[in-house]
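In this view, the complex is presented without one of its protein chains, the others remaining in place.
Chains: A and B, in written order; residue numbering restarts at 1 for each.
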Amino acid sequence: MANTIFKTNKGPFVSLMTGLPGGGKTFLGILLVAALLVPLSNLLLPETSPFHVPTYLVSLMGKYVCFALLALSVDLIWGFAGILSLGHGAFFALGGYAMGMYLMRQIGDRGVYGNPVLPDFMVFLNWTELPWYWYGFDMFPFAMLMVLLVPGVLAFVFGWFAFRSRVTGVYLSIITQAMTYALLLAFFRNDMGFGGNNGLTDFKDLLGFDLQVTGTRLSLFVASVIALGLGYLVCCFITQSKLGRVLVAIRDAESRTRFSGYRVEYYKLFVFVVSAVLAGIAGALYVPQVGIINPSEFSPANSIEVVIWVAVGGRGTLWGAVLGAFLVNWGKSYFTGSFPEAWLYMLGGLFVFTTLFLPKGIVGTSATWIEKLKNRRRESPDIGAPLSVKEE
Amino acid sequence: MLGLRKVAGVITGAAMLATSAFGLGTAQAADDVIKVGVLHSLSGTMAISETTLKDAVLMMVDDLNKNGGLLGKKVEAVVVDPASNWPLFAEKARELIEVDKVDVVFGCWTSVSRKSVLPVFEELNSMLFYPVQYEGEESSRNVFYTGAAPNQQAIPAVEYLMSEEGGNVKRWVLAGTDYVYPRTTNKILESFLKSKGVAEEDIMINYTPFGHSDWQTIVSDIKKFGSEGKKTAVVSTINGDANVPFYKELGNQGIDAADIPVVAFSVGEEELAGLDTAPLVGHLAAWNYFMSVESEENDAFIKQWKAFIGDDKRVTNDPMEATYIGFKMWTQAVEQAGTTDVDAVRQAMYGQKVKNLTGGTAVMNTNHHLSKPVLIGEIQDNGQIETVWRTEDVVVGDAWSDYIPESAKLIADWTYPYVCGGCEKPMY
C-alpha cells in the first residue's frame, strides 16, 4: 500500500496523510489529543480532580516527548537505513547547547555578577569579551537556525567522510561513539567557553516568557508534541517514498543496492543529516523544559540508551520508537523513585528480556503475534539468521 | 499491520499504567507524618560518595523517631535515586516536592547537581540542605550550605603550609579536576598566593578530566617541578574517582610527604578506605571534621553509625558531619518554629546552634553558611587523618570570596535590610 503514494495526483501532504499506515493516524490522533487535553486539564480542572494533570507531570511528559523525537530520529537511520549511530546524543546535545546559549544570553544582567553581555561563568573565568562563536545567539531566529545547522553540518561532514569511505556496521557505530566521546571531553573543558561540567543553567526566560510559569511550560509541552508530530510526518514521508525503499534496500543488502546503480552514500548521507537535525530540534526543546544542558548529554552511555528505547519499542516501526522512549523513560522515572536500590536490575532485566524474547521490540513482536493469530501458519522465527528486521 | 483499535489499546493501556503509577506517589501527605526527602545518587559515578550520605540521613531519621519524632509526629524519609544524572536530579527534586510533598530535602554532592536543582527549589520555595564542601559564589534563599566554603578549607590549608610549622612552602602546584569547584578554588588560591608574594613561575596549575586514571605524566611533572630547589607543595582539588589512581601513582613514584606534601580538599576517610595508605603517610587533608578527633559527640556518632550500618570497618567523614549538623539544625528549627512551613523554618534557622562533632559549636549564619572550625590533618597508615593543626575558633563561611574582585563586593544576607543572596547594597 505504501507504493501507492506516488501514484496519487493529490498534493504531497494529502497523499502523505492518505499514505500513512493506520497506526500512524492513530498515533497522530493521540498526539493531537494529548496536545489539547493535557493543557486544558492542567488549567481548567481543580487539583483535587482525578483527571487533573499536575504541572510536574506536564514537564515530565514534555521531557519524554523530546526523548521520543530523539528516538524517532535514531529509528529513522537505524530502523530504515541500517546505520546504527551510538553517538546520536551528540546531535541532541548540540541542539540543546544552541538553545541553551540563546537562553543564557537572555539572562542579560540578571546573572549573579550582573554583567550584561557575558554569562556568569565567563565573568568568573576572567574572560573580558564574548568569544566569537557566541555572537548572534541573543537573537532567537539565529539561535533556532543554529539548532538546525550545527547538528546538520556536523552530521553532513561526519557522514560525508564515513559513508564515502564505506565505513559500515560496527565500525561506524564505534566511530560515532568516538565522536560523541570526543565532544564530551571537549565540552567538559572550561576553556571551551561552554560552561564546562556545569554546562548552561539558571535560565530565566524564553522569548520574554518566564520559564517557571505554568503557561510557558504548557506551551513548551505543546510545542514539543507538535514537533514530534511533524517529525513523525517527515519520517513517514521519507520512509514511504521511493527514497525510503532504497534505504531499506541499503539496510538489507548494501552491496547489491550499490551494484544496482544507486549512490548508496548519498542516500545514507541525506537521511543521516535529516536524523541529526531532528535530534537537534529535540535537544532544543528539551533544554528549556529541564533547565540545564551540560556535557553529560554527550556521554556514550546516553546514546546507547536511545538505541535501547528504539529496540524496546520496535526497530523499524516509527511509532514503536516513540513508544519505547516513553516506556523506558517512564520506567526509569518510576523505578528510581519507588525502588531506588533495585531499579538498575529492573532496567537491565528489561533490556535483556526485550532482546531475548521480543527481538523486534514491543510493536514488532505484537504485530507478529497478531499475524500469527490471524493466519496461524507462520514460520518459526529463525534465530541465527543474518540481521534483518522485517517490515510491518 | 496493526489494527487501529489494538494500537489505541496499547497506548491507552500504557498511559493508564503510567497515571496509576504516578498516582501511587500522589497520595496526599498524611497529617501525622513529616517527610524528609533524600536526593543522593545511589547508582552511577557518584554513588561511591553519595550512598553514605543517604545512609547518614536515614540514621538520623531513625534516631529521631526513636526519640519520639518531631513535633509529636513520625518522620519519614523518602529516598529517590537521581543516578548521577544531572537533569534527573531536577526531575527527582520536583517529584519529591510536588508529588511526595516533602518538607525538606537533604541531597546533592556535585556542584552541577546543585545547580540543576536550584531553580526547582526556588520556584517551589522548598528547602535543601547541601552537605558538601563547595566553591562558594552562591547563596540561595532555599539552600543551606553545611559544607565548607573555600575560606573554611583552602585558604587555611595554604596558610598552614606557608607557615614554619607546615614547612615554609614557596612553590605551588594547583592540581584539580576541570570543573567549577577546582577552578574557583584555584582562582581564589592563585590570587591569595600572589597577594602573599608568590611569583607567577612558582605556581603551576593543572586540570584533568573527571575519572582521569593515567597520572604518570602529571606526577612526574610534579616531581620535576618540585625538585628545583624550593620547597614545593601540591594543592589538590582532584575529585572523587580520580584520587585513588593519583595517590597510587604518587606512592609508586615515591613522592614523599616530607619532600612534596600534597594537601587535598576532596579526600577524606571514605576515599582513603579504598587505598593502601602506607606510602601516603604525611600527605595532608583539610576539612572541618576528621574521624580521628576525640570528643564525646564524635565517639557517640561513630558508635551509632557503625551500629546502624552493621559494619565495624565503616568510616565517617566530613560530609557526614555536615549532614549531621544540617539535620540537627533543621529539627531544632522546626521545633522552635512549631511547624515545618519553609518560611517559618528558614527564619528559625538563623543563629541555630549545634555542637560540632570535633568540639566547639557550629552556627548557621544569615548567608546560609555555617561557622565551623577548620582542621588540617596528616594521613596515617591506618587510613585515618590525624589533626596537626586547627583554628582556635570557628571560621565564618563566606559565600562570596574576598579574593575574586567581582565577588568581593557582593554580600549575602537573608535578613533585613539586605534580604539577598548577592547584592552590593541592601534591598531595603
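As a convention for this text, contacts are C-beta pairs under 8 Å (C-beta built on N, C-alpha and C of every residue); 3 or more make two chains touch, one makes a residue touch a chain.
We adopt the following convention: contacts and distances are computed from a predicted model.
**Q** Name the absent chain as its UniProt record does, using one of the following: "5-hydroxyisourate hydrolase", "Cobalt transport protein CbiQ", "Urea ABC transporter permease subunit UrtB" or "Quinol oxidase subunit 3".
**A** From the listed options "5-hydroxyisourate hydrolase", "Cobalt transport protein CbiQ", "Urea ABC transporter permease subunit UrtB" or "Quinol oxidase subunit 3", the omitted chain resolves to "Urea ABC transporter permease subunit UrtB".
**Q** Of the residues B:182, B:251, B:326 or B:373, which one touches the chain left out of the display?
**A** B:251
**Q** Going by the contact rule already stated, which one of A:125, A:149, A:174 or A:243 would touch the omitted chain in the full complex?
**A** Among A:125, A:149, A:174 or A:243, only A:174 touches the chain that is not shown.
**Q** Thinking of the whole complex, not just what is shown, which of A:283, A:300 or A:337 touches the missing chain?
**A** Looking across A:283, A:300 or A:337, the contact with the absent chain belongs to A:300.
**Q** If I consider the whole complex, including the chain that's not displayed, which of B:274, B:338, B:351 or B:426 touches that chain?
**A** With B:274, B:338, B:351 or B:426 as choices, the missing chain is touched by B:274.
**Q** Could you pull out which residues of subunit B are in touch with the chain that's been left out?
**A** Within subunit B, the residues that touch the unshown chain are 42-45, 47-48, 51-52, 164-167, 178, 206-209, 211-214, 216-218, 220-221, 223-224, 227-229, 241, 244-245, 248-249, 251-254, 257-259, 261, 270-271, 273-276, 278-279, 281-282, 284, 378, 381, 383, 386, 388.
**Q** Touching the hidden chain in the full complex, which residues of subunit A are there? Just list them.
**A** The missing chain touches subunit A at positions 84, 158, 161-162, 164-171, 173-175, 177-179, 181-182, 185-186, 188-189, 255, 300-301, 304, 307-308, 311, 341-342, 344-345, 347-352, 354-356, 359, 383-387.
We adopt the following convention: only the chains that are shown with their structure count from here on.
**Q** If you average the Cα atoms of subunit A and of subunit B to get two centres, how far apart are those centres in Å?
**A** One centre to the other, that is 35 Å.
**Q** In the complex formed with subunit A, which residues of subunit B make contact?
**A** 1-4, 6-8, 10-11, 14, 18, 21-22, 24-26, 42-43, 79-83, 85-88, 90-92, 94-95, 98-99, 110-112, 115-116, 118-120, 123, 137-138, 178-180, 183-184, 187, 207, 209-210, 404, 406-407, 410, 421-422
**Q** What does subunit A use to touch subunit B in their complex?
**A** 21-23, 25-27, 30, 54-57, 59-60, 63, 112-113, 121, 123-126, 185, 188-190, 196-199, 201-203, 212, 290-292, 294, 296, 319, 323, 326-327, 330, 332-334, 336-338, 340-341, 343-344, 362-363, 366-367, 370, 392
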